[in-house]
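First up is the structure itself, then whatever we jot down about it.
Some chains omitted; the rest stay in position.
Letters A, B and C name the chains as they come in the text, with residue numbers starting at 1 for each one.
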Amino acid sequence: MDPLRTLWETFFDWESMREALPEMLTVGLPNTLILAVSAALLGSVLGMLLAIAGISRTRWLRWPARVYTDVFRGLPAAATILLIGVGLAPLGMQVWGPNPYPLGILALSLIAAAYIGEIFRSGIQSVEAAQLEGARALGFSWGEAMRVVIIPQGVRRVLPAWVNQLIALIKDSSLVYFLGLVASQRELFRIGQDYAATTGNESALLLAGLFYLALTVPLTHVVNAIDRRLRHGRPAAGPADDIDDTDLALPGAAGGNQR
Amino acid sequence: MSIDTTTSVSLGVRDVHLAFGANRVLRGVDLTVARGATACVIGPSGSGKSTLLRTINRLIEPDRGDVLLDGRSVLADDPDALRQRVGMVFQQFNLFPHMSVLRNVTLALRRIKKLPEDEAVAIARAQLELVGLVGKADARPGHLSGGQQQRVAIARALALQPQVMLFDEATSALDPELVKGVLGVMADLASGGMTMVVVTHEMGFARQVADTVAFMDRGVVLEAGEPAAIFETPEHPRLRRFLSQVL
Amino acid sequence: GDGSSSGAADNPYHLLQPGVLRAGTLTDAPPNVYLKDGEFTGFDNDLLRAVAGKIGLKVEFVGTDFSALLSQVNNRKFDVGSSSITITEARKKTVDFGNGYDFGYFGLDVPAGSPIRSFDELPGKRVVVVQGTVQDDYATSKGLDPVRVPDYNGAINQLKAGTADAWIAPAEIGDKSAADSGGKIVVAAKLLSPAPTAYAVAKGNDALREALNKGLDEVIADGTWSRLQAQYYPGRPIPEDFKPGSGTVAVPAAPSASASAAS
């Protein structure tokens, strides 16, 4: 009856976790990965196209990109997934049968693209106009200059925000559930939730969370390491611990006279 | 790095007008540079010198007027092709901060001239050698001194072997020794047939390198001519006043 | 301590607030539990109100997600869980259940023109169920590998889109959906659900559980139970072997429609 004990058992019951573990490993993890990785790839590509359209000088590209972004960010993800899943289901049935994954991935990608597009756009727009001038003066076309000079700088500036979106995507993959999943198609969160519903204990949900952490933490740190490497132009030599992420510290001022 | 003289071209700027909003920065600029000649543009800060250079390679489209290469208007052509013939060194350098010095120089060689990597690197190293910076080939621009950055910008533009070079204050961050060095490079380029427009506020430099000196004030060329004429017998009172201030 | 600051005397059932029975329920599962015109209603909730009235408590309903319901009952964020919760062994480890108060039929909904006629024909077909329901339990235990969806609409969508061959629904929902579908969906068969449903209370809160059991018997005895059955499940027969509550009280016959309206 000790409330703390009860709380602990509700969220940290090892027994429940152990019970859910095999299914999470063999069913949930692969499914989450399939959904998230495919949607991340497709969503990032579409997002980049949206970002470029969004800063284009032609309003016939800018406006559709704007409207797309507004609509796909604005609608509840559940509604978008349902709309696409139900709307395209007859088509999907003919092409790949009743598997909800293709349409689910499509819907997730379309939603993610709207967010990622805005992230890339903000990064690209933050690059100084002088950089574009520099590239174009060398004879690069607008497209080439963007591709070779502007976008690499712009995207690097927003890598952490992009990781945000990938993490959101890993978790949003659970929404494919709205399209109906057989047991072997359930991803991590769904399995956790099923256990919670059948036992009334939330530990399996927390276990799903631990799986998420096992995916998202390395992702974050790999991207941060890449970011640092790009920033400094070479693999950080020696103990990078105290200089990483500290570009805004005045060089040399990191000694005894910090403030 | 000598230039093929058969490709050297003349440059003509004809009545170029340009306004940033209400600020009429260029108000009918005329300038003629013969094939393989060097023109120096001098004039007070804000008179439109940098803007003029930008209109020549069409980083800015003029509101009115024309730019001629060998008598042919460039406005009808593809600007990208134009810019491959017309190199530029910016006043603020505009180096790419996310690439090493070497990559800054090889980038256009590889991507535009489509040279293979090793050839591009060879050319770039030769150019960096010329400006005394091979040792910094792997550094990022952000880790260079002002003069070093300016020299990278010069090397980057020259590596492409353009027919026309536009230098915007190309020696502002250089010490006298390097100015002398750049002067030597320019002499080589000129004798190689490259046509150059050099914005500068160092009169000694202008006197040394120029075939023609043009004095700009408030968006127009007030006076142009041989260096001797401009510096020794200036006619326009504004130019006289300007030159009287030289230390 | 049980988290309540008042003494046992004025709060004998260890409620969050003395005199108020805070009930966790769902808002979107008619006709058992749902919201209508801003009021929590449905068979289970109306019955709970009547039961609570018998033991002098006022019910305050809050809606939540089923997957979060039982844990919050056990952690005493809710005094009771009311959501046609089927008594299962797994759930008994987390919460305590009162006496069973309801049973259920399954309806088998199929698209018009489907050859499926009975529950026996389901193996090998794509069968859709709502996640975490008794139907889900049933289908899973029969090895049907059902397609799980979050709500009834998800199931209807599956049938309409042709991505599922059949839907095992609570019989009342199945009937209503078939009727609303304009002939696109038909009910192929019905089946009695194996386990009764009951209210859930925190583990060890015997005082409340016993009081609820007592109240339940009283509302069975006074005919409320039968009236609500008739109101929410019109025309549904009550199986011979189902005894609501403790099973010791007689179940009066359902009053006529006019009588229930009058009361």
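FYI, a contact is a pair of C-beta atoms (placed from the backbone, for glycine too) under 8 Å apart; a residue touches a chain by one contact, two chains touch by 3 or more.
Just so you know, these numbers come straight off a predicted model, no measurement behind them.
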Could you tell me the overall stoichiometry of this complex, given each chain kind is only shown once? A x2, B x2, C x1
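Following the convention adopted for this analysis, only the chains that are shown with their structure count from here on.
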Treating touching as the only link between chains, describe the layout with one word: line, ring, star, complete or other. line
Where centres are the averaged C-alpha coordinates, which chain has the largest centre distance to chain C? B
Between the Cα centroids of chain A and chain C the separation in whole angstrom comes to 38
Using CA atom averages as chain centres, what separation in Å is found between chain B and chain C? 83
What parts of chain C, by residue number, touch at least two of the other chains? none
Spell out the part of chain A that touches chain C in their complex, as residue ranges. 1, 3, 6-7, 10, 82, 85-86, 89-90, 92-93, 98, 100, 177-184, 186, 190, 193-194, 196-202, 205
Chain B residues within the chain A interface of the complex: 54, 57, 59, 79-81, 83-84, 87-88, 90, 92, 94-100, 107-108, 111-112, 138, 140, 156-157, 160
Residues on chain C engaged by chain A in the complex (per definition of touch): 1-3, 66-71, 73-76, 88, 90-91, 93-95, 126, 128, 131-132, 137, 140, 145-150, 154-155, 157-158, 160-164, 200, 202-204
